[in-house]
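With one protein chain withheld, the remaining protein chains of the complex are depicted in position.
Up next, chain A:
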Amino acid sequence: METGIVIVGVGGQGVLTLARWLGEAAMAEGYDVRIAEVHGMSQRGGSVEVHVRIGREVYAPIVEEGGADFVIALEALEALRAYRYLKPNGILVVNKRIIQPPGKWYNLNDTLDAIRRSGIKTYIVPCYDIALELGSVLYENSVMLGFVSKLLGLSMPPSLDENNRKAFLRGMSLI
């Protein structure tokens, strides 16, 4: 297996943590992992993009355009931005949430419809709604982690605390 994953969202959504959890899970299975993070300025409420490469022997830390097996988006508009990374047979996973960008107003359902009709295999996952149900928007990324772990055939990373485990299991149960 050699898998290129691009994880995106808006600064503050826990994109980095989600990537690290995935990496830990893959490492626990004996894979080599590279996670290219962004810090600092690029994180302040702006677009965040983290690359994860998993395989037997990985060198390059970043995924090239047209080279990702998976794009995981914690926010719908960011899914559009990371779209260019997808392979033609790649899979897009999108959280059912929109964070309004400065300036123009975007409608969540219209945006998701456009993505659904785009021809790429897409999963739309209500991570935000489930996280609120569980008590805090903070669990959004662990719900997503559960969902994509199921897709990727990875297990729960060891470092999750109790609330995040709950969220993880809810995410897993969605497929």
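In this text, a residue touches a chain if its C-beta (ideal position, glycine included) is under 8 Å from a C-beta of that chain, and two chains touch if they have at least 3 such contacts; residues count from 1.
We take it that contacts and distances are computed from a predicted model.
Trainee: If you look up the hidden chain in UniProt, what protein name do you find among "Glutamyl-tRNA(Gln) amidotransferase subunit A", "Indolepyruvate oxidoreductase subunit IorA", "Electron transfer flavoprotein, alpha subunit" or "2-oxoglutarate synthase subunit KorA"?
Mentor: Its UniProt record gives the name "Indolepyruvate oxidoreductase subunit IorA".
Trainee: Please identify which residue in A:Leu80, A:Val93 or A:Ile130 touches the non-displayed chain.
Mentor: Checking each option in A:Leu80, A:Val93 or A:Ile130, the one touching the absent chain turns out to be A:Leu80.
Trainee: Footprint of the hidden chain on chain A, which residues?
Mentor: With respect to the unshown chain, the touching residues of chain A are 10-12, 20, 23-24, 27, 32-47, 58-62, 64-67, 77-78, 80-81, 83-88, 99-106, 111, 114-115, 117-118, 120, 128, 137.
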